[in-house]
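Every protein chain of the complex appears in place save one, which is left out.
A, B and C are the chain letters, set down in written order, and residue numbers restart from 1 in every chain.
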Amino acid sequence: MSLLFKGGRLTSVRRDVTRFTSSIQSDKRLLKPVIKINKAHVIMMMEQKIIDWPSGAQLLRVLNELEKGMRLKPSLEDVHMGVEEEVIKSAGPEVGGNLHIGKSRNDQVSTAIRMRLREDIINLVFLVIRLQEQLIKLAKRHIKTVIPGYTHLRPAQPVTFAHYLLSYTDMLERDLHRLEEAYQRVDLCPMGAGALATSSFPINRERVAELLGFSGVLENSIDAVGSRDFILETLACLAIIALDISQFVEDLIIWSSPEFGIVDLPDSFSSTSSVMPQKKNPEVLEVIRARSGLVLGNFVSCAAIMKSLPSTYNLDFQEVTPQLWESVETVAGSSDMLSKLIIHLKVSKEIFSKPFLSFSTTTELVNILTRKYKVPFRTAHKIVGALVRHLIENGLSLADVTPELLQTIAKDTSDLSLNIKMEDIHAFTDPMEFVKAHNARGGPSPTEVERMIKIRERWTILSRAWLSEKKSKIGEAEERLESTIKTYSAP
Amino acid sequence: MSLLFKGGRLTSVRRDVTRFTSSIQSDKRLLKPVIKINKAHVIMMMEQKIIDWPSGAQLLRVLNELEKGMRLKPSLEDVHMGVEEEVIKSAGPEVGGNLHIGKSRNDQVSTAIRMRLREDIINLVFLVIRLQEQLIKLAKRHIKTVIPGYTHLRPAQPVTFAHYLLSYTDMLERDLHRLEEAYQRVDLCPMGAGALATSSFPINRERVAELLGFSGVLENSIDAVGSRDFILETLACLAIIALDISQFVEDLIIWSSPEFGIVDLPDSFSSTSSVMPQKKNPEVLEVIRARSGLVLGNFVSCAAIMKSLPSTYNLDFQEVTPQLWESVETVAGSSDMLSKLIIHLKVSKEIFSKPFLSFSTTTELVNILTRKYKVPFRTAHKIVGALVRHLIENGLSLADVTPELLQTIAKDTSDLSLNIKMEDIHAFTDPMEFVKAHNARGGPSPTEVERMIKIRERWTILSRAWLSEKKSKIGEAEERLESTIKTYSAP
Amino acid sequence: MSLLFKGGRLTSVRRDVTRFTSSIQSDKRLLKPVIKINKAHVIMMMEQKIIDWPSGAQLLRVLNELEKGMRLKPSLEDVHMGVEEEVIKSAGPEVGGNLHIGKSRNDQVSTAIRMRLREDIINLVFLVIRLQEQLIKLAKRHIKTVIPGYTHLRPAQPVTFAHYLLSYTDMLERDLHRLEEAYQRVDLCPMGAGALATSSFPINRERVAELLGFSGVLENSIDAVGSRDFILETLACLAIIALDISQFVEDLIIWSSPEFGIVDLPDSFSSTSSVMPQKKNPEVLEVIRARSGLVLGNFVSCAAIMKSLPSTYNLDFQEVTPQLWESVETVAGSSDMLSKLIIHLKVSKEIFSKPFLSFSTTTELVNILTRKYKVPFRTAHKIVGALVRHLIENGLSLADVTPELLQTIAKDTSDLSLNIKMEDIHAFTDPMEFVKAHNARGGPSPTEVERMIKIRERWTILSRAWLSEKKSKIGEAEERLESTIKTYSAP
Partner (left out) sequence: MSLLFKGGRLTSVRRDVTRFTSSIQSDKRLLKPVIKINKAHVIMMMEQKIIDWPSGAQLLRVLNELEKGMRLKPSLEDVHMGVEEEVIKSAGPEVGGNLHIGKSRNDQVSTAIRMRLREDIINLVFLVIRLQEQLIKLAKRHIKTVIPGYTHLRPAQPVTFAHYLLSYTDMLERDLHRLEEAYQRVDLCPMGAGALATSSFPINRERVAELLGFSGVLENSIDAVGSRDFILETLACLAIIALDISQFVEDLIIWSSPEFGIVDLPDSFSSTSSVMPQKKNPEVLEVIRARSGLVLGNFVSCAAIMKSLPSTYNLDFQEVTPQLWESVETVAGSSDMLSKLIIHLKVSKEIFSKPFLSFSTTTELVNILTRKYKVPFRTAHKIVGALVRHLIENGLSLADVTPELLQTIAKDTSDLSLNIKMEDIHAFTDPMEFVKAHNARGGPSPTEVERMIKIRERWTILSRAWLSEKKSKIGEAEERLESTIKTYSAP
């Protein structure tokens, strides 16, 4: 409990209790926003004549000083009382004692979290855009790099590495939109909601919101102090990003195994074993994969804390905030590291030398039977299935197929007479030809992928514009706040 | 495994295995969408000349018949093979065997889930709007009904029941926006993505999307079949709604206890004990509270399933979908039941007869000392704190405060001479006066609450407009689909 | 609300409300235990002279009838009122109306869940033992089947398939112990705790517990009705089993890919694609993998429901039970299916033909350098690491190592003169030799694995003994109950 409360309602609080309930460790992130909020609040109180001009000016000067070098002692109850104590120490109880008129820790903490989170989301949006940009950059190098596409972790159909990389660009685009939409709900100002019922002083909530660069006021005062859905929403967005990334990373771990041998990880992002000298372990990727689980756990912690809590402010909220910061840092760190890593990825040029990968184009044989020889699709599917079974069981590959073999199998499985030209059988076996033929919208063909890349490049420009706009808005508000202080705090 | 695959790639599948992997139970929700998708796909194939006109017409007639009365047998592998089997049975293998040209279960299932989910979100949005409307309706009755506002489950400051109810209207408004934004990402069509690489047939993805009423195509074909972030996002939205509701319900459970006695629950939504005849248990509210935990669990299930899964389609996805439906139904049920219940809530008129609630206006005494007697806020706060402690320890109430007592305490705690008029001491004690004085934006004062109600009424009108628009769009697409079929299927 | 309550404390309940709060769907699992509990309770009441002998006898006869064919109508509130209503209908209100003396739904439902859960755990223990037995059976076939052991999904050191399989036997052994320990806490009888304060009738709690085959009474009556930690504990046990299994299954999915090619899945447990005829997808394994996530989600649901609930009985508990049953069934189903599948697994005989797998024995070269040539371990590790790098970069394999090459590299990396015999270089390259040399306790060498298999076979015998004992105890109690009823219910 803050010393400011001593001798009031409660006689005393034990030091071990204060240590137990203190949020000061996590509050470090909030020190700057809390000082800014106090500044904006003082300006508003001066303008509204809630405090007199000289007192206000003195408070502003003291707050300016604080901003330069204040440290939070670990013995403090929280950042809010810490700042007020310092202000009273510097400005004296007569002047400093009025800092807290018309506000409460309840509205102040929610405002401070939102201010800090705005910056964190902006940084995160930047990192996600950069990851998209690196994916696109890499994709441009690999428009004609054919790789096997997998479903159920089994070779399915050839695609290109570019086509694959773009699928993550697109997931990340949705992730970005979710973050930007969450930002809108974060960017509202609770100040003036007080403990839960606003204040009987003639406060001006819009003015404080404006000085802090918010896009508006979070209106209903009970809602303003009692809601943390903006945190849950942000955590959900983070969890989904982390899960998207975890799938990409899982692909890379599997694909960089010598068995798959599709990509080669950069040495500088790998590590070896303390025992087995031949090892090159995908440590960075494993850490990213694991940390996606942490974000999910943090979401659960916060959701469980919020569930069935009585409405308005409860101290339980205090335990929610550190989970948010941890998740923000985790996802930011993973996105950043992944951006740095992927640009060094090398794709093997000999992937399709594996005999079993020849089967990945068999869908096209089905299609040819259907398109050219008018075999019903489902029948053609069965014939080719039986053909593959026959080849595998006899240790043969697709190169061994002859019109006669196909004819025999068609007869056996479907009682069908087939008379297929040799050239049609082998037309479909080249993976690059397969890819080119898959030219429908969104498909792997180089022309289609090139078209998509251009559009995605435009996406990143739009996202960067969003970023600039939000940053400017906050920057301008900061300048306005400082210039107002300069004017108002002149002795 | 479907019989259609028998004799192809794999020799046989055991019945217990099919039962184990079958999704048919949950697929019931998808039967109608799957038939519609097949219709749209056939129309597109006819237009693109992938199949000939008479075959297409026959397929459409068969699908029309199916739609009327098809049942899913529990022995089926899934709805997709179920429908294809039926079509082949009716249309014969020559014609029916071509139904699956240019598509795959991978794109079809994602499309079907999205179509069904569109309807479910629309229904949910409706139920949330109705809950808001009931809250507003109830609020209008209680603009002057003063209740104690709580923080930390301790009486804090008086507010009104209307002010309180609006705080949930506002939370639900954000919940609605999240759902509507999620809808945008649900409302995209994966059809044509095929297994993961589109098709070498000249398919027209935009045409299928249009016929199914989607707002666009989900472009990259790997992304289209391999992403389930739309489900995670919807589940996160549902979880947040459920958590918001759980807090409201927790308030009602506590407030309807005889000890709190703030609200009275309707008999018809309560139950009694099998043993204790005096009991009136808040069973409906308890069930709603508990079910909010289920939605969280479902989110975790799905997130854990998706984490580190190799990209594109894996059968793991099949286990995700039922969690989505369960959550949709849970939140819909809870919202619906809550709407019905709250309108019968009665608020006690004798709440403030409890002596301890008199202390809930003491903030205003602090404010008066600060405003009128120029006592610094923090000092006034301490004096009044000590005053309250003195009163409680001596079994007194606020009515017992005299200028002399206040003077003594001010002297003792802060070494301050205070000379306060009797009338100022008691000016603040009436809860209704307190409420009126808290007239800042978003505060509990009746005028402010009336203003807010008007705005929120406009919100619900806007939301209903969104609802109509989405419903019409789907309805019009359905009509277009049916009329096209009529034209195309004429023999 | 049950009709039995109509006209008492509450006037009426709406049908939609009863449907909303009804637990009847999930209560089906509890019908038999509830009838048994009522029988035991009546016997005890007769013995304690709480009800007279003829009434008791009649109640027993009615309950016997009920047990034969009672169905739970979906309109019922719950199984408890359902049974009481039926008894009153048959025995009349004079006699039937006394069935509920000295008990409550609160103690009855916890007792019924525990009785049913005892059976479910017994069944689960059986399935886990059988999975162990299948693993051991398979291991016996593969004591000399060398496979690459992986860490970080990179070839690490050779082990045997038997050695690998036993690692899962051992995990499952711990899983079994946890289940058996949980069983101890499940196997306690809450009956007689009443609503929360026992009863003023002279009930005999030990007698009821004995008649129902419990190992004792769950003593404190508040604890008896208000605790669900036995469910959370069981769910945690289930989640850990599911996670253990998920790792085994993940190995099999990756190892059965053509790229890894270590094991071959049975056709009859796989499926093909609707589009790609060459596909053989590990569907059973994918479903098992995904369902492990469901159990985690169910644990979260229940934990979130229980968190911060006021003590004793709340209706929230009702939502916990179905999660338990779902998890029990999921883990039972997965264990069962896995037992059936694994026995058909085939291990490839050509695994080590892959050149890169030769490097998996390099640790042994380090060990030889250290053991025989007295090179410090860490230095030897570095030399061999550099050797491997050199070989890979030059497209060479271990067969290409010569004493000269090793000497050059030792000089370059560690400034060390090495003079190694050709025979020592190649002594270590055979994977089987590697495995034999790793003969420490718990290691992969065939003699050690054979020793371990014998011990694990004894484990399964012990576990089956536990199983028999628990089953007998329940069976004997059932017989005792029935024979007592026969005696007591004679007219």
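As a convention for this text, a contact is a pair of C-beta atoms (placed from the backbone, for glycine too) under 8 Å apart; a residue touches a chain by one contact, two chains touch by 3 or more.
Nothing here was measured: the structure is a model prediction, and the numbers come from that model.
For the chain left out of this panel, the touching residue among A:Leu30, A:Met44, A:Leu60 or A:Met81 is A:Met81. Of the candidate positions A:Ser55, A:Asn98, A:Gln323 or A:Thr379, contact with the hidden chain is made by A:Gln323.
Here the missing chain is touched by one residue of A:Ala290, A:Ile343, A:Leu396 or A:Ala427, and it is A:Ala290.
Set against the missing chain, the residues C:Gln132, C:Thr198 or C:Ser256 yield one that touches it, C:Thr198. Between the chain not shown and the residues C:Leu66, C:Val79, C:Leu117 or C:Leu166, the one that touches is C:Leu166. In the full complex, the hidden chain is touched by chain B at residues 151-157, 253-254, 257-261, 272-283, 286, 300, 303-304, 307-309, 354, 356-357, 359-360, 362-363, 366, 381-382, 384-385, 387-388. Contacts to the hidden chain, counted on chain C, fall at residues 4-5, 7-11, 84, 88, 93-101, 106, 149-153, 156-159, 163-164, 166-171, 174-175, 177-178, 181, 185, 192-193, 195-203, 205-206, 217-227, 229, 232-233, 236, 239-240, 243-244, 246-251, 254, 289, 292-293, 296, 299-300, 303-304, 306-315, 363-364, 367, 370-371, 376-379, 381-386, 388-389, 413, 434-435, 437-444, 452.
Taking the whole complex into account, chain A touches the unshown chain at residues 1-2, 5, 8-14, 16-17, 20-21, 77, 80-81, 84, 100, 103-106, 194-195, 267-281, 283-284, 286-287, 289-294, 296-305, 314-320, 323, 333, 337, 340.
Keep in mind that, in the parts below, only the chains that are shown with their structure count from here on.
Inter-chain spacing, taken between the CA centroids of chain A and chain B, is 23 Å. Between chain A and chain C the centroid-to-centroid distance comes to 35 Å (mean Cα coordinates, whole Å).
Shared contact sites, meaning residues of chain A that touch two or more other chains, fall at 151-153, 156-157, 254, 300, 303-304, 307-309, 363, 381-382, 384-385, 388.
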